[in-house]
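Sharing a structure below in structure tokens format, with a few things to ask.
Excluded from the complex is one protein chain; the other protein chains are retained at their positions.
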Amino acid sequence: MSVITLSVNGKDVAIPEGGSLLEATRAAGVEIPLLCHLDGLEPVGACRLCLVEVEGSNRLMPACTTAASEGMAIHTHTHQLLDYRRMAVELFFAEGNHICAFCVANGNCELQNVAVQVGMDHSRFPYQYPQRVVDASHPLFAIDHNRCILCTRCVRVCDEIEGAHVWDVGSRGSHCHIVAGLDQPWGEVDACTNCGKCVDVCPTGAIFHKEDTTAEKLRHSDRPALLKAARDEHVWRNQ
Amino acid sequence: MSSSAQTKPARQLRCCGASGCRSAGSEELQAALEAARDAAGHTAQELAIKPVGCLRLCGRGPLVACDGPGGTTLYGAVPPTEAGALIEATRNYDHASDTLQASRLDPQLPFFALQSSVVLEGCGQVDPESIDDAIAFGTYSQLRRCLHELTPEEVREQVKRSGLRGRGGGGYPTGLKWDTVALQPPGPRYVVCNADEGDPGAFMDRSVLESDPHRLLEGLAIAAYAVGADRGYVYVRAEYPLAVERLRKALQQARRAGLLGSGIDGTSFALTIEVRVGAGAYVCGEETALLQSIQGQRGMPRPRPPYPAQSGLWGAPTLINNVETFAAVPVILREGGDWYASMGTAGSKGTKVFALSGAVTNTGLVEVPMGTTLRSVVEVIGGGVPDGTPIKAVQTGGPSGGCIPAELLDTPVDYESLLELGSMMGSGGMVVMGETTSMPEVARHFMRFSVNESCGKCVPCRAGTVQLAQLLERFVERRASPADMAKLDALCRMVKATSLCGLGQSAPNPVLSTLRYFRHEYEAACRQPALCDRP
Partner (left out) sequence: MTATSPARPAASKPSPSAEEIANRKIAQVIRRHGAQPDALIEVLHQVQEIHGYLPKQALDQVARQLRMPLSRVYGVASFYHLFTLEPPTPHRCAVCLGTACFVKGGADVAARLEQRLGVKLDDAAGNGTWAVQHVSCLGACGQAPVLVVDGVLLTKLPIDQPEALDAVFESAGMPSAGAVPA
């Protein structure tokens, strides 16, 4: 396997050819916030939190979808990036209805973690208080659209790993919402196999087990990567 | 080829039948002219009445051009009741009625005299629904020449020499793009024409599609030959029904004539072209979203690289250019790349078509060499604001562009100059604004557009444009605070720098450019203007 070398915040790293900038940052031991990305799922570059500066380019590049190339020099925590990340997290909080105090994911929520990571303690932008619904029609699980950040992990895990494609994104712009089937109650969609992978990967408390109450949701966001390795490479690490 | 297309009648009336003139009653006028001709006892051989495409001055439609031994006269806004008088005037203008005289447009008007027809040379000349007429005009002769006499490399060489840059807005060098696609590893590849012209205030591509669809097909076929593609798509917005209809007809005619399909013109070159009709999504003008839409998906852009030239439709190398770019190709091959490059400026070659509208006397299509000043386009060609008051600003580049203030109208129109001013060439819409137009309102207008058209994939565009529109609302309603000004600045920068695709990245441009040139209007809308930060 050929290897490429590049620098992350001035530190040289070597990663296998074909790797992404995200892998390079990990090799350098640098942590950048992520919301839409999840190992094992196709990256989409939607949350814009992993944007990095690439020397010689005037565009910011998402680390998750950008291929690393020989000799690149990237910066992950410039003043400007920190500023933009914080603003992005503010926008996430302002566009939904995120009330941590009684959320199933309180204390174990990636949105919450990212807010801490970027130092967002309040939003400068007014909360939109959108009218959103809770769908508890499924016998085991429920989806609370108020807490959804449209990362599309559920859509991707259901399509790419489970192969059921129960979920997709409906409408567009600020009206986007996750739909099951033909925008039906989840419990009515025959394609659902009740596998619970969407619950495992949801970064917030939007999709959860019905038995969970406040702060009880456990995440298993490593599962797609484990399943993918088992499937594609016949390597079982999920003992 | 029919013989009628070759023998030109002594006199003819060309009636514009593009959307603009249609909505002004061109079909009724044409029918009235035919009836009046028959009533006057003239045959079609003596006096042809020919449906054509755009005659440029859309605001004065329906337009009729009258060709006779003494040259060409143009009439605008002719009521059908004057059809008889117009037929009579083709023989003897001296006895023309007052109404008809009032309709006569002076061909020496700067609006006509300062234009140079390159891309639009067939618009208003050929019958858009007749391939025979197009062929008689010379269309497809360059395709034939390419297939028989030039190698794909030679074709690309001419395009490179021409200096042509993408006319859809980005301005990427066309020849370089063609090379990138052509030089990909062997395998299937596609050509795609982006006819999803969605910028409000832009109607250049629609005019080409409605007026001269065969020229576009010829350009597309030449491109396919040059990059080695055997399949192509034209993606047209559904809001242009007449364009879709004429394009479909043209495709059918070209297939029948053996100019599309397999074994084109006796060579081994094969090309299938399909029309794909959009369904109302501005973002599909973004190339990666457009490709998704052609494949029957939600028009969601994806990060680039990889660029479509490397991985496009079904993962294959795909060449995407817009209508005007493809339509320029046949002329470039006919006259040579150097000829094309002799027009324009150092960085922007050739001519550019603009759609001139808004608070301007002459609204319509304008084709001028690159580097023409904005002033000569809007004041000389456009004739300025109808009531003679000064121009306040010119908006170029649609929702991705900006407002250029009157004091900068001497700027030459080229890609770099417009970018420097915080606007952009865009696809070519040019909307003139008079003194009564409020700039925060203009900014809000465009931001609402972006809110409506955001695909919702990335958060800066999906949620950021909503916040920006609400902030602008506070300025329009004159209840903003200095803190709002700071937020507006910061959020504009963030959305511009972090959005995934061009739509989001350029959504703040109308705000940024109006903040730059008309900041006082924003400050005046603050409750404590003195506290507003000055950059």
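Chains: A and B, in written order; residue numbering restarts at 1 for each.
Following the convention adopted for this analysis, a residue touches a chain if its C-beta (ideal position, glycine included) is under 8 Å from a C-beta of that chain, and two chains touch if they have at least 3 such contacts.
The shown structure was predicted, so the numbers you read here are calculated from the model rather than taken from an experiment.
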item	value
Omitted-chain contact residue, chosen from B:F269, B:Y282 or B:Y522	B:Y282
Omitted-chain contact residue, chosen from B:G371, B:G398, B:P440 or B:P460	B:G398
Given A:A191, A:L218 or A:V235, the one touching the chain that is not displayed	A:A191
Absent chain, residues of chain A that touch it	159, 165-172, 179-184, 189, 191
Absent-chain interface as seen on chain B, which is shown	19-20, 23-24, 58-59, 61, 197-203, 206, 238-240, 276-282, 293-299, 355, 357-359, 363-364, 395, 398, 429, 431-434, 437, 442, 445-446, 449, 452-453, 455
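Everything that follows uses one rule, which is that only the chains that are shown with their structure count from here on.
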item	value
Touching residues (chain side chain B, partner chain A) in the complex	281, 298, 302-303, 305, 451-460, 462-467, 470, 487, 490-491, 494, 497-500
Complex contact set, residues of chain A against chain B	44-48, 51, 60-62, 65-67, 80, 83-84, 87-88, 91-92, 94-95, 124-126, 128, 149-150, 169, 171-176
